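Shown here: the complex without one of its protein chains, the others still in place.
Order of writing sets the chain letters: A and B. Residues in each chain are counted from 1.
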Amino acid sequence: MTDLDPNLAIEIRGLRKTFQDPERGTVEAVKGVDLSCRRGEIYGLLGPNGAGKTTTLRMLASILAPTSGSAYLDGVDVAANPLEVRRRMGFLSTSTGLYPRLTARETLRYFGKLHGMHGDTLEARIEELLVAFEMESIADGRTESFSTGQKQKVSIARAVLHDPKVLILDEPTTGLDILAASTMVDFIDSSRARGTCVLFSTHIMSEAERLCDRIGIIYQGRLLAEGTQAELCEQTGEKFLDGVFMSLVRAADKSAGTPG
Amino acid sequence: MSRHSKTIKPWKLVFHTELLGLLRDRRAMFAGLILPALLYPFMFLGQGWLGKIAEETLNTQEVHVAMDLSAASPQVQGRLAELLALQIPIQVDSLPPGSGASIDALVQEATPDAWQRERELAISLIGTDGHLVLYAVPDPVVADRTLFRLHFDGARETSREARKRTNRALSQLSDELRSEFMSEQFGGDPAQAFVSEDLDLASEEDLSGALLGKLLPLIAVLVLLSGGSYAALAAFAGERESGTLETLLVQPVESIAIVRGKFLAVLSTSLATLVLNTMSLLLCVALGLGDLPGGGGAAATPQALRVLLGGLILIPVCLFLVSVLCLVCGKARSFREGQHYILPLSLVMLLPAAVAMQPDVQLDAFLACIPIAGPALAFREAMVGNLSFLPGFLAVFSTLLYSTLVLRRVGGLLDAEKILGSEAGDEELKQRRVQSRSALTWGWAGVLSVYLVGGLLQSVHPIGGLAATLWLLLPFLTWACVRRTAERSGESLPVALGLRLPAIHHLVGALLAAAALARFATVWIAWQQKVMPLPSSITSAGLPTQFTELSPLLMFLALALSPGICEELFFRGAVLSGLKRDLKAWKVVAWQALLFGAVHASIYRFAPTALIGGLAAIITLRSRSLFPAMLLHITYNGVLVLGQQTLPFFVKDSPDLLPSEAPPAMTLEEVLNLPWVPWLAIPALVLFAIPRRR
Partner (left out) sequence: MNSPPPPSTWRATLWVAKKELLTGFRDRQMTLYAVVLPICLYPVMFWIMIQGALLFQGRREHTTVLVGVNSDPGVEVPAEVFEALSYAPGASELKESGGGLEFVEILPIEQSGDPATVAREERAKGEKHIDALLTLRGAEQSGVVIAYDSTDSRSELAAKRVRKRMGIYAEDTRELAAKRGGLDPRGLTPFTSEDRNLAPDKEMGAFVLSLLLPLLLVVMCVMGAFYPAVDLTAGERERGTSETTMILPIPRLAVHQGKILAVCASALLATSLNLLALALSASHLLKQLGQGVDLKIEVPFVAFASIAPLALLFTFFVSAILTGVAALAKSFKEGQALLGPVQMIFILPAMTSILPGLELTTKIAFVPVVNVVMAFRSMLRGEALPLEYTLTAVSLLLYAGLAILFAVRVLSRESLGVSNKTIPLTRLFSFLRSDNLSR
């Protein structure tokens, strides 16, 4: 097998994804991304819309199959054993919805059972999460009557229900109001303490600055740079993250524009 | 800890949750369960009620008949008046004698002008309140016989009713006079021994079974589709809409388990609707609230065994219908889009189910394999206890087979790659297979316009219409279709159409293939005649006389050369050039066969024409030129058109011939029937195996 570092929760090597397009030929959404996260680390994937963030995360979450390259999650090959990968990770994106006619508790129970949990273990875990997210009062109300923040809490609880080793969050705060977004940020922050590895994508610089142990900057399907915030600032000579981002993007545009 | 660590199977869980969601949806319950359960019985019973009212209104309506019976014998006059008086309510007004004769003169004249005057006169005789005029005149054909003629207005309901009543009285009179004549002359009916009387062997049970057998398949389709559509849309399209699909796909279960659970939820909802619906219908009948259409009060319940057997046949049908429903709803990306598909789907599914309503359609192995129609007929036969094993087995087996095929596609519905991959780049989905999509759209547009516009033109003028279809409509479609393809690939129009010089050996191959194909077609048609014989209305119609009167050369031009060129230009030229860019070769050939079979718009011609279409597509793909396919088509049509022409090189070898006589030449048709003709396929195959030189 491959020489996997046991300390790494996520390891992505040369991941590529191409879509066929008869008009424009082959479109490369992701053009070879290498990335790795240690256990308990919070890693932020920073990039504008259409940079390939979502596609990368979806390939890692075994939703899409990569065209080439490999991805390992908690030491499991995503392509070879997608079901095992899904058991070990939690996935959440902004577009995630809830079943309107199920209650919060039923929603959690449903997904818990799909993860193979059952009986008292499951019920205890649900209760624990309901308390942790302060949802006891709304636990038996249908999700269609919830506010955005309440829905977001249910979604988060759903993602961490099976106590995943790795959390993959695709733009988790986009479209949320301040209260809901801060619930999300607090949650990400708290997962560090639990030793969960979090990989999340965002285009909000302040979030990345506040939360991330390490940051990767992705642009036009390529990972331009990777490192802690300080490393990135040092590398580009900029003071703030948005400056880092802009200078990297400019450099990338320049090298793409002038061949050789 | 419980002993089984994974007690609940994922599909059961999905099934359970889907059902729970549906049951909590008040509207879904109403639209899916309560509404159909109330609506259909209501409609069936309402229809009967309306019919009854209509009949009563007509029966109580008084009709006015103006009469001049002066030409009939007084005895007949009296009897007819008596009989007419029995047709209550009727009002008879006498006309002056001679008015019958005056109108008869106009009828005898039989010119368009006389017809106008006849109408005017008749209308004036009927008067403003009247509905009909009846008069007696001497029969112009047989001497000494009276002719009763009546004029009525077929466009007025009351006049039609008046005609019905008058005719009833007339036929009663005829019967009376006739039996009087026979008893006077023969002392009774001389054919008394041959007057037939019907004896129906069917029991009450059989009759009610037959009634249910006819109705239930239709109801099943209606109810399953309307009752299940909400559930199917909620389970598939609704999931995409609410954004829960992505979450579901990252759960550690196979997506097939999810699909299975959803399918079962839809199936059980639709079945519940069906059971509820049938029960409410039967309850209405049992309570005497109304009759089933055509029921006539057959109330006995059919035998339990038959119902059981019928149920066994109906269940695969439900399976098939629900899987088709799931497939259609699963393809929809939103609830709204899915809703659009339901109406056409229901209509298309209702047609084959309605076959069971036709009393003179018999089930056999061939019909049994037609989806929905086969099991619907089998169900009807089972309900009357007439089902034999083979057709019954085939009906169930074929339906199960079709369901499996559909279900396999349903299983692929939640393929994340397709759904999310396309969401990731919505552009991408639009662009995918754009050329073949547009070619197919044009192909079907061609089929439809040839069918509608071409059909209309040919009904106006057979030859002119055909010429216009071939030389105007098809070239226009060809141009419209190939224009975009050529633009995209940067080719000139002729190149995109495949109008380039072919290899000589491919032309020869096409010629040989055409001969073999023509021979095969005759064998096929002889076989087809056994399974689906041509009805007399088609055989007696034949080719329009305008064609058969043409000289052989013109006939060849009209029926072989023109179709060969124009149809090939459109189908193998324009449509194929679009298809082959995105699709695998076998798919291109299959589409070509389907389109070409469909454009000939007759089930009797479907198989032979589809074969030509497929073969011509293979040849075109292989030779990368349109000309061999054109040659194949022209030769094949030519052989059919000129079948009666004699060929000088072939002579009949007949033993009765005297040595001095010259042997007669064979017709083209006879040459085709020579034993070596099928073997021409082999050299044709070899020739096409040799690639075109670069």
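Heads up, the rule we're going with is that a residue touches a chain if its C-beta (ideal position, glycine included) is under 8 Å from a C-beta of that chain, and two chains touch if they have at least 3 such contacts.
Computed from a predicted model, the values in this text were never measured in an experiment.
Although one chain is omitted from the display, it touches the following shown chains in the full assembly: B.
When the missing chain is restored to the complex, the residue among B:23, B:50 or B:553 that touches it is B:50.
Contact with the omitted chain, checked across B:243, B:455 or B:475, is made by B:455. Within the full complex, the residue among B:147, B:590 or B:607 touching the omitted chain is B:147. For the options B:23, B:351 or B:523, the residue in contact with the chain missing from this view is B:351.
Even with one chain removed from view, chain B keeps its contact list with that chain: residues 27, 30-31, 35, 46, 50, 53-54, 57-58, 61, 72, 76, 107, 118-119, 122-123, 136, 139, 141-142, 144-157, 163, 167, 170, 173-174, 177-178, 181-182, 185-186, 189-202, 206-207, 209-210, 238, 335-337, 339-340, 344, 347-348, 351, 355, 358-362, 384, 386, 448, 451-452, 455-456, 459, 529, 532-541, 601-604.
FYI, only the chains that are shown with their structure count from here on.
The residues of chain A lying in touch with chain B in their complex are 19-24, 27, 29, 54-55, 58, 61-65, 83-84, 86-87, 89, 91, 93, 95-102, 106, 110-111, 113-116, 118-119, 142, 155, 158. Listing the residues of chain B that touch chain A in their complex gives 1-2, 5-8, 10, 13-14, 17, 20-21, 24-25, 242-244, 246-247, 249-254, 416-417, 420-421, 424-425, 427-428, 431-435, 488, 581-582.
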